[in-house]
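Removed: one protein chain of the complex. Kept in place: all other protein chains.
Entry: chain A
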Amino acid sequence: MAEPLLQLSGVHTHIGPYHILHGVDFAVPAGQLTMLLGRNGAGKTTTLRTIMGLWQASSGAIRFDGKDITKNSTPDIARAGIGYVPESMGIFTDLTVRENIVLAARSGPVDSARLDWMLGLFPALKRFWNLPAGNLSGGQKQMLAIARAIAEARRLLLIDEPTKGLAPVMVRNMIEAFKALKAAGETILLVEQNFYAASALGDNVVVMDDGRIVHSGAMSELVTDKNLQQRLLGLSLDAHQ
């Protein structure tokens, strides 16, 4: 594995009286796409929110690019170069598509080359450029959420279930977009329930269950080992193709 850009060590998170993460350990190597898999309620979303500082880790350490960000505020974590796309997408529906993008480019105007690249990945957004984002379909909102996360250069993207609820054609478009992002050298931690999408994209895989990491390794190993799939995820890749 390459040098990790993000490293979680023994992270515990409590939400109110509930102990959700129980000593989570894993690394996200720079320049690679790491998939975070697991059944509903395994703690994947909590892991992303804890990395972003939206829920504070009660113990353990989160290091980003060698620096401890465990106790940092969410804005400081974002400013360090981590982009976040929540499961709910977090689109500002009263703002236009353009305004969503303008706001995401915190350090200044989006340069035209980057804008062309983004809209090349998600051409559907052009048609709605000056319309409120609330008018977009679910798939288009997801495109906007990801476009917003890459409106300026980020060092790491955290993306939570981008294919959830999307039509198959939209899922295929999304997979192509992520392949393009990988090719552009982005480092991505992607939460996904769709194993077909996960297997098509992931370099590495981390599997969670009940707030713990139960497996981490190369995605190719999980794709070829059906027994491992059955044991970790209760499925086989064949069933999802």
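Note that a residue touches a chain if its C-beta (ideal position, glycine included) is under 8 Å from a C-beta of that chain, and two chains touch if they have at least 3 such contacts; residues count from 1.
Just so we're on the same page, contacts and distances are computed from a predicted model.
One chain of the complex is hidden; its UniProt record names it "ABC transporter permease", one of "ABC transporter permease", "Imidazole glycerol phosphate synthase subunit HisF", "Tol-Pal system protein TolB" or "Electron transfer flavoprotein small subunit".
Annotation: of A:His19, A:Arg127 or A:Lys226, A:Arg127 touches the absent chain (contact as defined above). One of A:Ile15, A:Leu103, A:Ala153 or A:Ala184 touches the chain omitted from the figure, and that residue is A:Leu103.
For chain A, the residues touching the absent chain in the complete assembly are 52, 54, 73-75, 78-79, 84, 86, 88, 90, 92-95, 98-99, 101-104, 106, 108-110, 115-116, 119, 125-132, 134-135, 148.
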